[in-house]
Every structure is written in C-alpha cells, then in structure tokens.
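Every protein chain except one is present and positioned as in the full complex.
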Amino acid sequence: MKRYVIIFVLVIVCSFFIHSWLISIGLFPLAASAQSVPIDQLFNVHLWIISALFSLIMVTLVYSLIVFRLRKGETGDGAHMTGNSTLEIAWTGIPLLAVLVLAFAGARTLGEIRVIDPSALQVKVTAGQWFWQYTYPEYGVASSDLYLPVSRQVDLQMTSTDVIHSFWVPEFRVKQDIVPGRTVELRLTPTLIGLYKVRCAELCGLRHAYMEGLVNVVSQTDFANWISQQQSAAPASPELRGELLASQYGCLNCHSTDGSIKTGPTWLRLSGSNVKLTDGSTVVADDDYLRTAIVSPNTQVVSGFVANVMPDFSTVLDQTMVESLVAYIKTLK
Amino acid sequence: MRKLYSIGLIRGLLWQILGTALGIGILTGIRLIIGLPAWKAESAAVFGALLGSLFFVYGIGAVDDWIKVAAGNEVHEGDESAWGRMRYFGVSLDHKVIGIQYLVLSLVLMVVGGSFALIFRAELANTGLQFLTLMEYNTLMSLHGMVMIVGILVGVAAFMNYLVPMMLGARDMAFPRLNAFSFWLAVPASLILLSSMALGGFDTGWTGYPPLSARAPVGVQMFFLGVSLAGMGTILSSLNVIATAMRLRATGMTGFRLPIFVWGSLATSLISLTATQLIGLSFQMVMFQRLFGMGFFDPAKGGNPILFQHLFWFYSHPAVYVFVLPGLGIISELLPVFARKPLYGYKWVAISSFAIALIGFLVWGHHMFASGMAEYLRVPFMYSTLLVAVPTGVKFFSWLGTLWRGKIVFPVPMLFALAGIVVFLLGGLTGPPNATVATDLHLTDTYFITGHFHDTMFGGYVFPFFAAIYFWFPKMTGRRMNETLGKVHFWLMAPAFIVFSTIMMRTGLLGMRRRIADYDSTLNVTQDHVVMTVAGFLVALGILVFIINAFWSMRKGEVATGNIWNSRSPEWQVSSPMPIHNYDVPFEVVGEPYDYGLPGSVYVKFKEQE
Partner (left out) sequence: MEHSSKSSVLQLGLLVLGALAVLTAVEFAIALTVNIWQALAIIPLIKAGLVFYYYMHIYRLFEADKDVDRESYAYKLATNRLGLWLFLISDSFIFGGLMISRINLLGLTRPELLQVLGLAVTVVLLISSFFANRAEVSMAYGHRRQFILSLTVTLSLGILFLIGVVGVEWQLAPFGPETNLAGAVFYVMTGFHAFHVFTGVIFLAIVLRNGLRGLYSAEKHWAVEASVVYWHFIDVVWFFFYPALYLIGTLVQ
C-alpha cells in the first residue's frame, strides 16, 4: 500500500514538474494567427498528457528497477504474478475512453480553425520550383511577396505549376500541401503585425530548402495603401509596365532575360526569332505569337519544353497587360 | 579462381554483372527491333538491374532445387554440418544460418545508412552548404531513410527466422528453400538501391512522391526497383513465418502457450504478407509512368498525385508496425527472464500485437492530413490513429507489471531492453500531437515528425535488436559478448540518442522543416543542430564498439554453452551453439511459458527416448 502512495505522489509531482519545464523552454514560435489560439491550447492539453503519462510510466519503472533489483546474495525468483483481469480491463478501458475524448477535442479544434468568413480577402497563390507568387483578384494586383491585413481572414486559393509544395508559416501554425492540377484552399487570420516567412513544407526538389518567401502582416490602413500603390504603380510606358508585370506575375521565375534556359524558353532575343514547335513546324515569334504564348501557351508548345506547365493567365491578364508584356519582351534584344 | 567461384556470394555477384549487361543489351536490341531510337539509359538501366537481380539469385544457387523439381527430379537436403564457415556465404537451408546471414546484412545496411546520416549531419551542423551539393544531400537523405528501412526489414527477418523455429520446437522453417531465396533476393535488391547514387541520385526522399519522382534523375528508378525486390523477399519470408507458426509447433503448444515473440512475429507477418504489395504497386506505377508515359499521377493527363499517397501509405503505415512489433516482442521475452517473473497479462500482450496490426491497417491517412485529400477522411483517421495507443498502452502496463516485485538483474541485454521501453515511450507519447489533425498541421513535415519516428524506430527496433543480439549471441556462437564493451556501447548510445531525438523535436516545433539541406539562421536552431550532430556521432561510436565486441567475442568471448540466462524458453534447454537440427529429442509443452516464481513448474519436457 505504502508503495502505491509513494508512486502516486511522485507521479503527480513529476507531471507538474515536467509540464512546467516543457512550458518554460520555449517550444513554440510566436502565435500570430487566430488559428494558433485553439491549436496551442490543444498542444497544451497534449503537453499535460505527455507529462502525466511519462511520469506515470517512468516513475513506476525507475521505482521498480531500484526497489525490486536483485540484492547481493539473494536467490530465487520474483513473485508469481500472472495478471489481473480487472486491472487489464481498467488499463484498456480508461485509455480507450481518454483517446475518444481526445479525438473529440481534436475534432472540435479542427472545426474551430476551419471557420469560414465569407468576407475573407481572396489571394491566389501560385507555387512552383522554387518560388511563391501571389495575385489579389479583387484588386488586380500581383506580387512576389505576400502582404496581409491584420485581423482579416485571408482565403488562400493555391495551385502548383509543377510538383507538390506546401504553404507554411510556423507562426500561423496551419499548413496546406499544394497539389498541381487542382486548387486547394487554406484560410487563416493573422493577428500580429510583423514580418514572417512562408516556408515550403513538402520536399519539392533540389532547392526545397530555399523555397521561402516574405509574409508581411500590416495594419488594414497600411494594406489599403499598399494595394493602391501597387495598382497605380503602373509606369508610364508599356515597356516599363510590362517589365513590372513580368516580375509581379512570376513570369521571370520560369523565363529568363539573359538567355539561360529555365522552366520555359528565354525571352532574350525571342521577339522576331524563328521558333521550332513540338509539332515540327517552325514559326516566327511575331506579336501575335507572343500574345498567344501568354494566354494560350498549350496551342504552340516550343520544342524541348512541356505542355501544361505554364499557369493559365487568360483570365488573369487583360488585353492591356498582355500588350505591355509583349512590348517588354520586344525590348530584350 | 575455382575456389572463388565456389563461394556463393561471389558467384551470385558475377552472375548479377552478367545479367545486368545482358539486360541492357536485350533492352537496347528490342528497342532497335521495334523501331525506337536504340539507346535509352533509363529503360536499359531498369531492365538491366532487374535481369541482374534474377541472375544473381540463379547464380548463387537459390533456385537450383526448384529447377530440379520442375525438371522432374528429386531433391535432397545436403548435410550442412560439414560445410564450416563457408555456409554463411552461399545458399544454406538452415534457418539459423539464414537468420545470421540476415543479421549481418542488416548490420551492414545499418552501418551504410547510418554513415549517410553522419555525412549529412556533418553538413547540417551549420547553416549554409558546407561540402555537399543539393543533389548529394537529397540523395544521401533519401537513401538514409530507405536503406535503414530495408535494413530494419532484414533485421526483423533475421530474428524471426532465427528464433521462431527454435521457439516452436521445430527443425527448421516450413519452407527452407523459400527462406534461402527470400534472403538472397535482399542482396541484389540492396545493391540496386545503392546503385541509385551512381545513376544521378534522386531528390524525392524515401517516400518518392510523384510528380517530383516522375521527373527525378534516373537514380530514382533504382530506388523503386530495389525496394520492389526487397519487398518481394519480405513477403515470401513472412509467408514462411506464418506457415511455420501454424504448422510446426511442438505438441501441447496451444495458442496461449506460444512464446510471446511468436505472437509478435505472427502479427508482423500478417502485415508484411499483405500490405507490402502496395508499396511495390505504387512504386511500379511511377516506374511505368516514367517508362511508358502512363499518367496515373500526372495532373497534365488527369492523373491524381494523391492516389499515390493513399496506395503508398496503405503499406507504409502498417510497415512501421512490422518494424516494431518484433522488437516489442523481444522486450516481452526478456523482461520475464531478467525480472524472474511471469510476463504480466500474457494473453492481453499476445492479443495486443494483433490489435496493433489490425488497427494499424486503418490509420494511413494520418500521413496525409495536409495533403489535400478528401476533407471527410481527416477526422475518422484521427480517431483510428489515436485508437492504436490503447493496445500499445497495454504492452507498457504489462511490462511494468512484469517488473513489479521482481528480482531484477541488469546484464547488457536488459539494459537495451529497458532503453527500448524508455525510448519507445517517448516515441509513443509524441504520437498523439501528430494524430490530432489541427496540431499535426503545424507538425507535419518538420523535425518533430522525424524525432517522433526516430524514437519509435530506436525504441521499437534498434534497442531491442541489440538486446536480442547480446542475449542470443551465445546461442549462435557458444560464447558471450563482452559485458564491459556492451555497457560502453549502451552508455554511448542511449543517452546520446535520447538527447538527439528530444532536441530534434524541439527544433521541429520552432519551424525546422525536414528534408532541407540548409536552414534559416533566424530560426535560432543552429546550436541544436550542432548538438544533434555530436549526438549522432556518439551513437555511431557506440555501434562501432558493438561491432568490435561482436568480432572479438566470436573468437575470444567467454565460453557459454549452457543456459546462462536461466531462461525457460526451449532453445535454452539445449546446448549452445544450437545443435544443427535444433532438437535431437523433441519436446512437449507441459506448462506456461513464463511461470517464473512458480515452484516446480516446467514449460517444456523432452520426450523420453524410445
């Protein structure tokens, strides 16, 4: 009897001690999203469970190893205890119950983080090897950094141009794989103004480690200012406008301007050149060719390159934007 | 020259080279005939490697008897008692020899896979790229994973094949030739897996997800093929274990009088018999996508990348129970011997292995919580995943019950068994945060996951594996391993590993993603990486000490021909090393396996000579 009391007390003390220690060593990044609140609460529940079960088993184990070790000169076997059905049922039934409660709590938390705000900010995310690109369809703005207004839910509609990637900002907690060929959704609500990093969280090839990008959470006013800045930042000439668009819409992630071959053909000296297509024909890269290449690339795939890789810009870029891009491409001699 | 050729392994390797060259030639020839451009490196490599592996098993003689039977001739088992040490380098039908062959292969693979880890752990000790290129890092990291997995499968086979017949009172496995074939298939499979390094490597991780694996360098095909072949060996080996355990038991050995390791082996084998086919299928489908343009996982053709993940994880989750159920069975075997007490709640422990195996088939989706799979699947998989904790808990509580009021001693095997319990506890406790979906969204693809599974792998396999080797070494060789060196091995490995895995999990929580060659210094985990690297090298040092101990003890170890552990298990009732046909006199089961402390009780009684 005395043994059980000692162990009971030790387990309680140990649990509290371990839990406090775990809390104190800083295990989590800053909690910067509305989703992180219920998630961190659930984490805390897990930390309690870990502390308690670890203590229960380790205290009993260490106690036994010390108290029931074979003393010098002692012979013979231990006590002939084969089992106890009641105990077995108890230590099967109680964990079963606990597990179901925990699962229920987990389901509740999942529901909480998936709450939909119909007035969420829409952002289209395009991920590819090894870049992030964002467009704000409501505002006609594109950017390679993610700007978000604080305290407003953002609805990320995400797709990949090549392999599976994953969107993760540790401070926001939630993560979502981005699968090519479909659009996946992730909703989150940033709650702390600051500069964060999105880090690709699904191995996507050689430079997976470096597939990180900036996430700028700003006040709602600052966000509005940024938007108008982006909208009016259109430079005077079509060529300069095209150059800006090429960077904002991620074209330069796949098309180089220096002659090097990336995922797509280079733009250097493209305009006016002879282009060999996959169907064997050769065409001249005139203005019509360039327009088609931007909005309907799969109809004229260049030899040595693959169809169905370039994102669909037909609904994203209007005629003026397309003309600006063509103008820019023509400057690259 | 003749002498070299008579060594099975050499012969097999020579034939493998021949087969590979022939395969490359045949494939090129076929392409010429059907009008394609003759040379395609990838197709030639795949066909060459495949033919090479078939030629290996033929060349070493693993299919000779079956060919004889097919030709209508009789086959007889040779008398292997006169073969000496060379038995271990060729085809032997003796399950003890095969078990040791598996054991050696698993140690080789562990050392190779572990060395890869040491290399990239050195790279990771600081930010920036020190000495590895990105492709080298990705290849080493991917191979570390798969080589270790194959090493574990082979190690598990080692113990099941070595111990199960002995524990049942049988002469050998039900299908000895199948046993030899299964082992020898693993050798070319491992070589093919490693050859990926020579064919451009691959950057996909051991999980090989398309579309990335569909566009990876040619090395990935060797990865896919090597795993498929190793998987086939596993399947055949588990078939053998099930048939043996069902059909070759001693008289009186009813279900609940089986040694607990046999229960664990049965549960393990049920999984590996069936689920393994799915990793083969999923990998082969990517191979076909690459070779024949079949767009299963190609979004451009309407394919579904997530289908791969379902097929893959349908095996790869139950696989982890294949990795740990035998080791947990070993812990259950050893605690009664060293606490001199019955295995507490033996029946419940036996059934818990099956419960884990069964539930384990229903949880695979927890690897895919963030994958974009159908939303309605996430919560059910969370429930099923958390459910696995229940039978696992039964094992832990039974172990505590076994130690309670015992008379505990601490030879080296016991130290490793105890470390297995502690480390597996850490692994098990860090499971639930991964199981609840919302928290998993933070944890998946970070070092928290890698910390969790290194804990479960070391706790459920590595530590029990070493416990088993120290324990049954006398059975294999007639000598004990050196206790002092064993303790050095233990104290180098266990604390270092625990520090390693706990730090690893902390970095994951803070934002350290997995599978990255370089990491952001602003994460403030650089110090942790240094600690992890040092810890990794300490673990390796411990293993080096073990290897030295093993080689030394084989020749100079303290002679140990009797029941040095005073175990009730049948194999310890006969002399060591184990007689060639195990039991010259058969035994009958007359009592419970773990009735330590019950005066006058006996487990097995050898039948009187007629």
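A and B are the chain letters, set down in written order, and residue numbers restart from 1 in every chain.
In this text, a contact is a pair of C-beta atoms (placed from the backbone, for glycine too) under 8 Å apart; a residue touches a chain by one contact, two chains touch by 3 or more.
As the structure is a computational prediction, the values presented were derived from the model and not from experiment.
Q: Omitted chain: which shown chains does it touch?
A: B
Q: Where the complex has a chain not shown, which of B:Ala243, B:Val409 or B:Met554 is the residue touching it?
A: Hidden-chain contact among the options goes to B:Ala243.
Q: Determine which one of B:Ile7, B:Leu307, B:Leu485 or B:Leu541 touches the chain that has been left out.
A: Checking the options B:Ile7, B:Leu307, B:Leu485 or B:Leu541, the one contacting the hidden chain is B:Leu307.
Q: From the list B:Gly201, B:Gly233, B:Gly280 or B:Gly597, which touches the chain that is not on show?
A: Only one listed residue reaches the unshown chain, and that is B:Gly280.
Q: On chain B, where is the contact patch with the chain that was removed from view?
A: Counting only chain B, the missing chain is touched by 69-70, 72, 174-175, 178, 235, 239-240, 242-243, 246-248, 273-278, 280-282, 285, 288-289, 292-296, 301-304, 307, 310-311, 314.
The rule is short, and it goes like this: only the chains that are shown with their structure count from here on.
Q: Once bound in the complex, which stretches of chain A touch chain B?
A: Listed in rising order, the residues of chain A that touch chain B are 25-29, 38-39, 42-43, 46, 49-50, 53-54, 57-58, 60-61, 64-65, 68-70, 74, 76-84, 87-88, 91-92, 95-96, 99-100, 102-103, 105-107, 109-110, 112-113, 162-164, 166, 168, 170, 173-182, 184, 197, 199-210, 212, 306-309.
Q: In the complex of these two chains, what residues of chain B are touching chain A?
A: Going by the criterion above, the answer is residues 134-135, 138, 203-205, 209, 211-212, 215, 299-300, 302-306, 339-342, 344-348, 370-372, 378-379, 382-383, 386-387, 389-391, 393-394, 396-397, 400-401, 403-410, 418, 421-422, 425-426, 429-430, 432-433, 435-439, 441-442, 444-446, 506, 509-511, 513-520, 522, 592, 594-598.
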